[in-house]
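Excluded from the complex is one protein chain; the other protein chains are retained at their positions.
Note that the chains take the letters A and B in the order they are written out, and that residue 1 is the start of every chain.
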Amino acid sequence: MIKMKGRNTSKSMRMPFLQRDSGRALIRRGFSVLFRCLCMIVAISITVFILYLILYVVHEGLPFLNLDFFTQPPTALGDPGGGVVTAVIGSLLIVGTATLIGAPLGLLTGIYLAEFGNGSLAMVIRFLVDSLAGLPTIIVGLFVWVLVVVPAHSFSGLAGALALAIIMIPLMTRTTEEVIRLVPTELRHASAALGATPTQTMLRVILPAARNGLLTGLFLAIARVAGETAPLLMTAIGSPFLNTNLALPMDALPLRIFTFTLSPYAYQIHQAYAGSLVLLGLVILASLLIRWVLRRTLPGQL
Amino acid sequence: MLLHSSRTGSKWQELQSRLRKAYRLGRRYPGDSFFRGIVLLAGLAVLVIVGGLILVLVSNSWPTISTFGWRFLVNEAFDPIHQSYGVRPAIFGTVVTSTLALALALPLGIGAAIYLAEFCPRQLQVVLTFLVDSLAAIPSVVLGLWGFLTFAPWLQQNGEPWLQQHLGWLPFFQGSPHGLGLLAAICILMVMILPILISLGREVLETVPREQREALLALGATDWEVIRHAVLPAARSGLAGAAMLALGRALGETIAVTLVIGNQAAPPSLSLFQTGYTLPSIIANQFGEATPGLFLSAVLEAGCLLLLITLLTNILARLLITRLTRGIPRT
Partner (left out) sequence: MEGSIGRAFRLKHRKILWLFALLLLSLVLEACGSPSAGNQSSGTCPSVSMLTGAGSTFDFPLFSKMFTEYAKIGCHVQVNYQSVGSGAGKTQFLQQTVDFGASDGPMTDEEMAKSQNGPILHIPVTIGAEAISYNLASVPEAQHVRFTGPLLADIYLGKITYWDDPALKQLNPDLSLPHQAITVVHRSDGSGTTAIFTKYLATVSEAWANQVGAGSTVNWPVGVGGKGNEGVAAAVRTTAGAIGYNELAYVLKNNMQYGMVQNRDGVFTLPSLETAKADAANATNIPADLRFYIVNEPGKDSYPITGYSWALVYQNQRDPARGEALANLLWWMVHDGQRYAPDLAYVPLPDAIVQRDEAQIRKMRCGDQGCYHG
């Protein structure tokens, strides 16, 4: 490993090779150090910028986070006070349902593409799924609207969840396929040599070995759909009233934020930032939860 | 069989089947075909969903496709009053903003990913990864708000005049600075795709087996040489996959780009200061007010074209990856 901790020992081991041609070696080492510095500068400056963005949202939104904000339904535009409890519950339900539908579907499709992915059917699926990733999500909203909302004559949280699930599919499929393909072939050979069936190899060797990458993919997918506004506008549509019935119109945080930003009143604009802060907090919470599960199940890997 | 597709050649398969016969291992259990059936079913379900989506999209945009044909691609105006629709500026804007955003974000994202995966102390890595993931979680409407309330005015008053002063001889930095325009959209898109590149890039780099690095280190290679010759080639296809996901995001990003791009077709020029249009911003701008009929159908055809562009870039990228990775064994 070329991580910091291993440097002292590996340096002394390398020295014999370097002494032969020390001038060239100096240039090589200098270039290498320069490269390391560049990588570090890039990483640090990106992080500083991210910190700035997060602090910007915090600065605009934090003064408007109070108990009411978490426990009250929204007030009318222009009136101070009120909160986003309806939207938080709606987001949890919609994104949760979407994950239950979309993540397994994307995962299994990714496995299919990685393991049986050389036929023409798989090629077709791969190209279609890839192009789905670049489609504006409002089109997915339209699709679900045509198939679910119009026949039912009603908007519903479930329709929103279906739209988000479809958006999750390409994200999950793509990462699953990539990550599974990166699992060393030796592991498969070893597993097969031990007499494991292909299914056993997949479930007990390959997926656990790829779990880190799969969870990163899952997290990115959840974070992405949790912030989606456009597809929900055509499916869950939003509601200022508390509702936990997935068959009825349902609020969600991005919808609520979008609604707040339409307001001419400064109070609601700030509430939009506060709402983003809540959304950010929820997604970070989900990320920590995933990491916690990961740490408990994969000691020494994180 | 699962292992048939692992790319190790037919020799391995022969050996495998002989071993299986000899030791009666890995027989076909009913569980295997069941599992295979399930993943196949999932694949087919996804095929049906995506196929249905494309069908709905194409059938709804058929009125404009049949009315305008190729003229839709070259017409400039999007004018419901005179029933004339075209997306030439939007195609230009989409391609320019997405590719430039990816071109700028790629070195930054991969550099940061290399730092996180290879050089970074562990504690710092946890913190940095966490921050990058948080960026992915900021909803795009908020990035858009920041973009047009804070970033675009800064660009107009400081950023663009500076560029004009120092790099004004380039054709990209000419014209009057509006703030809102292609440059602002490129920067916002760059910010949005960075977390995808960094998170997935780090993940891909970390899966490169340790032995490959150690072998080169033992030969006296420097850190840069290890990464150049051992890590990057092995991770190339995975990194390209991350880049494709990022490009997909950039192509399809709707609300944040719409807020900062200026939404007005400017006379054709190379300047990045000009205002522009993208295919998704047509959808974002017009979908809410599009009345049923030719207008709505024109908006949806913009979606069709976007799908087509994404499909084409994917095919190109796959050809490129096959070229790049020819002769390099997959890890």
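Annotations
Please note the rule applied: a contact is a pair of C-beta atoms (placed from the backbone, for glycine too) under 8 Å apart; a residue touches a chain by one contact, two chains touch by 3 or more.
Being a predicted model, the structure only gives us computed values, none of them experimental.
Screening A:47, A:97 or A:216 against the full complex identifies A:97 as the residue touching the chain left out.
Across B:140, B:275, B:297 or B:310, the single residue that touches the chain missing here is B:275.
Remark: the omitted chain is touched by one listed residue; of A:123, A:193 or A:262 this is A:262. Taking the complete complex into account, B:258 is the one of B:258, B:297 or B:314 that touches the chain left out.
Within the entire complex, the positions of chain A that touch the omitted partner chain are 75-79, 92-93, 96-97, 100, 145, 149-150, 153-155, 187, 204-205, 208-209, 233-234, 237-249, 259, 261-266, 269, 293, 296-299, 301. In the full complex, the hidden chain is touched by chain B at residues 77-82, 84, 148-149, 152-153, 156, 176, 178-180, 258-259, 262-264, 275, 281, 284-293, 295-296.
The definition used in the following text is that only the chains that are shown with their structure count from here on.
Separation between the centroids of chain A and chain B, computed from CA atoms only, is 15 Å. Taken together, the chain B residues at the contact with chain A in this complex read 1-3, 5-6, 8, 12, 16, 19, 23, 25-29, 31-32, 34-36, 38-43, 45-47, 49-54, 56-57, 60, 107-108, 111-112, 114-116, 118-122, 126, 128, 130-143, 145-146, 150, 191, 194-196, 198-200, 203-204, 206-207, 209-210, 213-214, 217-220, 222-227, 237-238, 241-242, 244-245, 247-249, 251-255, 279-280, 283-284, 287, 300, 303, 306-307, 309-311, 313-315, 330-331.
Interface residues of chain A, counted against chain B in their complex, comprise 1-5, 10, 13-14, 16-18, 28-29, 31-32, 35-36, 38-40, 42-43, 46-47, 49-51, 53-54, 56-57, 104-109, 111-113, 115-118, 121-122, 124-125, 127-140, 142-143, 146-147, 166, 169-171, 173-175, 177-179, 181-185, 188-189, 192-193, 195-199, 201-203, 212-213, 216-217, 219-220, 223-224, 226-230, 253-254, 257-258, 261, 272-273, 276, 279-280, 283-284, 287, 302.
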